[in-house]
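Only a single protein chain was left out; the remaining protein chains are all shown in position.
So, subunit A:
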Amino acid sequence: MADKTQLARQFIEAIPHARELGMVLTEIGDGMAEITMAYDEKLIGDPETGVIHGGAVSAVMDTCCGAAVMSHPSAPGGTATIDLRIDYMRAATPGQTIVTRATCHHITRNVAFVRAVAMDDDSDRPVATASGAFTVEKGF
C-alpha cells in the first residue's frame, strides 16, 4: 500500500502542469486524495474581481480525481479522464487557497468512478463539486 501511495505521489509531483499551477499533494491513500493550490494572480479569470478562472479549478479537480484513482487499492497503474463534470457553486474568494478532495468510490477492471469537492477558507460552502469517470490502466 505504501508503495502505491508513494508511486502516485511521485507521478503527481512529476506533472509539469501541476507544478506550474503550484499544486501540492497534501494527502493520498486508499482511493482518497487532497490537493491544494495557492491563489496566484496568473490564475485570475475575472480581472474586475480577481476571482480565479473556472478552468484553473477544473485543472486541480482533474488532477485530484486522477490521484484518487491511482491510490485506490484495486488500481493497477495510471489513469486518464473519460469525462468530468464540474458544478460551480460560487466564486472562490480572491487571495485564498483552493483545497480539493477527491474520492474514488467505485472501481471496476476498466472504469473508476470519482467524486470531488473544492473549497477555500470557508469549508462549509463548497466552491465547486465534480464527478467523473476515469480509465483504469495497467501501467503508467
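Keep this in mind: a residue touches a chain if its C-beta (ideal position, glycine included) is under 8 Å from a C-beta of that chain, and two chains touch if they have at least 3 such contacts; residues count from 1.
We take it that contacts and distances are computed from a predicted model.
Student: Missing chain, UniProt name, options "Thioesterase", "Heme chaperone HemW", "Multicomponent Na+:H+ antiporter subunit C" or "Putative ABC transport system permease protein": which is it?
Tutor: In UniProt, the chain that is not shown appears as "Thioesterase".
Student: Where the complex has a chain not shown, which of A:A8, A:I52 or A:A68 is the residue touching it?
Tutor: Touching the chain that is not displayed is residue A:I52.
Student: Residues of subunit A in contact with the chain that isn't shown?
Tutor: So the residues of subunit A touching the missing chain come out as 14-18, 20, 41-48, 52-56, 58-63, 66, 78, 80-88, 91, 140.
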